[in-house]
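A short worksheet on the structure shown next.
In this view, the complex is presented without one of its protein chains, the others remaining in place.
Our next item is chain A:
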């Protein structure tokens, strides 16, 4: 990497920092675990994202991720596992938001209060932490090589819990999210489901923080589902597409980031954003044409 030492910045130079596929095979074996983590995260993010959209929880995702960052930073400082710290931080945030914010307006103000506090705490812990700066930065913007076997099995376990939990509450949660009045009338426990989903969301956010970093969690928890619901309204197709988009973004981002020496998140966020743009264009032309053929103007 002589090129990076040359002071004059050329466009070749930029390109090499962003994309460099020398020794790609060797690098690939180094990040084997990260790729699995990315795929698993894509699966979880894609599924959770569908409900985040339906329940209008984008801001909550962002708030939880800042608290998750604070937890991870505290773990780094006190020498405990970063994933554990991150999970504790985000579950705590999810519980607070779930308990205090049943109405959308309350919820948003509570998140607005929690988020800067969490970020502040995180900054405090990080500045007290004497270790390498790369570790610190990674929590905010993502890292790819930090996934060892122990951590991978932890990430996979958490993912399995989130997916199993989601599958169990899938139907009543969909009902309660889309049609809360009728769901309540049919005896669906809407409050309990809302709280259960916040917990699962907390776990999913903690996972995403490990790969894309706290600042960019939305790129895997919102963008894929938002893109999918632009081009379909089917309750089966939307989650499948959302998962496919999230996995593509996460794994694709890791693969592209391998050779360059910038963090992983710009790759992930860019892929996910481009997918969204394409879906939006497709969706727009479809809406103009009237979504489906409607045989006659009824009613």
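The rule is short, and it goes like this: contacts are C-beta pairs under 8 Å (C-beta built on N, C-alpha and C of every residue); 3 or more make two chains touch, one makes a residue touch a chain; residues count from 1.
The rule we apply is simple: contacts and distances are computed from a predicted model.
Asker: Out of "ABC transporter ATP-binding protein", "N,N-dimethylformamidase alpha subunit domain-containing protein", "Aldehyde oxidase and xanthine dehydrogenase, a/b hammerhead domain" or "Simple sugar transport system permease protein", what name does the UniProt record list for the absent chain?
Answerer: In UniProt, the chain excluded from the picture bears the name "ABC transporter ATP-binding protein".
Asker: Which of A:128, A:168 or A:274 touches the chain that is not shown?
Answerer: Hidden-chain contact among the options goes to A:168.
Asker: If the hidden chain were put back, which of A:188, A:205 or A:221 would touch it?
Answerer: A:188
Asker: Which chain A residues would touch the chain omitted from the figure, given the whole complex?
Answerer: 50, 53-54, 167-172, 174-175, 178-179, 181-188, 226, 228-230, 232-235, 238, 287, 291-292, 294-296, 298-299
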